[in-house]
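Here the complex is missing one protein chain, while the rest keep their positions.
The chains carry the letters A, B and C, assigned in the order they are written, with residues numbered from 1 in each.
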Amino acid sequence: MANYDGASLVKMFKAIATAIAAQKEHLCELDGKIGDADHGIAMALGFGAVSDALSELDMDGVAPTAVFNMAAKSFLNAVGASSGPLYATAFMRAGATAKGKISLAEGDFVAAFQAMAKGIEDRGKAVVGEKTMVDAWRPAAEAMAAAHAGGADLAASFAATVAAARKGAEATIDMVAAKGRSARLGERSRGHMDPGAASAVFVIEAMERGLDLSG
Amino acid sequence: MANYDGASLVKMFKAIATAIAAQKEHLCELDGKIGDADHGIAMALGFGAVSDALSELDMDGVAPTAVFNMAAKSFLNAVGASSGPLYATAFMRAGATAKGKISLAEGDFVAAFQAMAKGIEDRGKAVVGEKTMVDAWRPAAEAMAAAHAGGADLAASFAATVAAARKGAEATIDMVAAKGRSARLGERSRGHMDPGAASAVFVIEAMERGLDLSG
Amino acid sequence: MEKTKKIINGQDNVVEEMLDGILAAHPQHLRQVEGSARSIIAVDGPRPGKVGLVIGGGSGHEPTFLGFVGRGLADGAAIGNVFASPPPDPILECAKAVSGGAGVLFMYGNYAGDVMNFDMAAEMAAMDDIDVRTVLTTDDIASAPRDERDKRRGVAGNFFVFKAAGAACDKILSFDECERVGRKANDHTYTMGVALSPCSLPQTLKPSFEIAPGEMEVGMGIHGEPGIAVGPLEPADAISDMILDRIFEEMAPARGDKVAVLVNSLGATSLMELYIMNRRVKQRLDERGISIHATWVGNYCTSLEMAGASITLMHLDGELQEMLDHPCDCAMFRVV
Partner (left out) sequence: MEKTKKIINGQDNVVEEMLDGILAAHPQHLRQVEGSARSIIAVDGPRPGKVGLVIGGGSGHEPTFLGFVGRGLADGAAIGNVFASPPPDPILECAKAVSGGAGVLFMYGNYAGDVMNFDMAAEMAAMDDIDVRTVLTTDDIASAPRDERDKRRGVAGNFFVFKAAGAACDKILSFDECERVGRKANDHTYTMGVALSPCSLPQTLKPSFEIAPGEMEVGMGIHGEPGIAVGPLEPADAISDMILDRIFEEMAPARGDKVAVLVNSLGATSLMELYIMNRRVKQRLDERGISIHATWVGNYCTSLEMAGASITLMHLDGELQEMLDHPCDCAMFRVV
């Protein structure tokens, strides 16, 4: 059973930054339909700043908590927008679950995902079904927990997690937004995927890729 | 030999108004190339106002001078722009040549055309070759004089006048503007017909049509 | 697709470069908080014993927010990226810089992103012993039904709301009073607008949304958030009537009441068009026997180069009128 230290989390965040940069335009287009067309910009800016900040870190023995906290802080200060406090809170909460650990065991990801989902829900005062990134993060966190409880290894757990996030994001298409900028659209928000849910899928996919789960 | 009273001049001005209204867009387009795209608007506004004002006139025994003066005044107050003072001055001067007459004889059109061309030149401080309406009006006036001197009747004189105006307007295409708004373009003004020269042709054609020269 | 043309250098530094240009133009009015480039405060505003007023939000709405920083109006503004809330840090730095010990009011448009960032900053300020209260502007009557006023967005009317609260602060009213005036000002302010053509973010240089030829978007948000309806472009009077009818319905003004008027361009719409709308506003107010205390017409809250306009009415009483009339001296706005 593999363990993931601070350095591997840095690699994970860099993978997220790369993935999001590639989806910048696509996410802006999604946001253009029901929001203000800047979600790709915000996310790319945020994870770009995370990646830059983490490059400055001394990797030698860096604690997972420190990586999450630095990610939270740099994301927050780079972004503004809704996604800023939402992801910053998610990473801060994830960091808290890793407090005192020098690396994350497979099971620690269950706690981290739960904390991230909860952090986003708390900060956004949102629940599943309101057409936000919560609709990807909450099922993802549940899938991770269920897979782990069922004895799956981290690779299999992540596969389930990604699948759940995707399904959750797809489900936002049919929803009417109740939180965030698009909430004012009422029925006009239906028929489009929530950009924050869409980007959550790219984030979680990139985590899977960046963590080198084959190890 | 026919004589033209005030009422027939009113008819003439109405014919001009109709002709110019039909060319409004075309004249704006020409002006768009080397000016500010409003020449058709100005001319249509001006002759529209002339036509409206003349409709108010008591036609019974109205003097040609009165018609010209009313045309000048209503054109001037409706238009602003360069064409306003230019045509207003032209009509005022034409009116002056008709002073005291109850109708215009064929030869009187020679004096009227000379006065109009001169009025435009004076007001605009322009001469032939500077890519303005003078390039249509001056040769038109000369052609009218020459034809009349050569014994042509008014119909034939007008035919020569219209032809000369057309030729003059065509000639502006190759000129570089030295007066008016387009004078700042230098070489970039070459290759386009001057809108004021173009509209002069429509005006003179409409005069020919409106005067009922068959009489 | 054809790229939207903008006079910018690169897409990444538009806000920094804009701020440099603003500070270069208005050194008598504005300065940066040391070490916090996105925190801009009034040279001559904050002072001990006065409630500090911090406004802010995304860039791209100029002269909102920076133009309204100055003596008698806001003490500071935290500046976000284009159409994005500022992060908590510059908000916090503004709060620290303008705090005169009497409390700090945060006022900004009601958008999820801004709320989350300003709330985080307020939590951080509390740790620095700065007492922060928040008044959200929610003047966009098209953005939620009347019984959900607290869900509405803040748009051009925040100009009136900030002005009134800024006057209260400048008069050294108590924290309670300043907050009360701010809330009251917001409750008395009603805005609705139409958009005719879209804007493009500097980062994408392409229109953030589409409005079909011959159509307008009714109630569109100032970041291009879709409005409540799409319809054929109407004449100026019909547009003004549609907006005013909805405003009157909510405001329920009585004969003899007084209002302040703001006819605002979203960017590309010209003063000529705004004044044509204002002509109708005056006619309609006259018809109803409502008197106009003051009228502002121009670019007050823009959305980059979006075409469109909004009408705001502030329903005045003696107090609000006094607050609007109170002098202020800002970089881009002055009442004498």
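We adopt the following convention: a contact is a pair of C-beta atoms (placed from the backbone, for glycine too) under 8 Å apart; a residue touches a chain by one contact, two chains touch by 3 or more.
Computed from a predicted model, the values in this text were never measured in an experiment.
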| task | Tell me the shown chains the invisible chain touches, ordered by label. | result | B, C
| Which of these, C:73, C:244, C:290 or C:307, touches the one chain of the complex that we don't see? | C:307
| message | Among C:48, C:214 or C:256, exactly one should touch the missing chain; which is it? | response | C:214
| Residues of chain B in contact with the chain not shown | 25, 28, 32-38, 41-42, 45, 76-86, 123-124, 179-185, 188
| Hidden partner interface residues of chain C, rising order | 2-3, 5-10, 14, 17-22, 24-26, 59-60, 62-63, 194, 196-197, 202, 213-214, 216, 233, 235-237, 239, 261, 263, 267-282, 292, 295-299, 302, 304-305, 307, 309, 329, 332, 334, 336
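One rule holds in what follows: only the chains that are shown with their structure count from here on.
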| Furthest chain, CA centroid comparison against chain C | B
| Where's the contact count highest, between which chains? | A-C
| remark: Rounded to the nearest Å, the gap between Cα centres of chain A and chain B is 75
| Interchain centroid distance [CA atoms averaged], chain A/chain C, Å | 32
| Which integer distance in Å separates the CA centroid of chain B from that of chain C? | 54
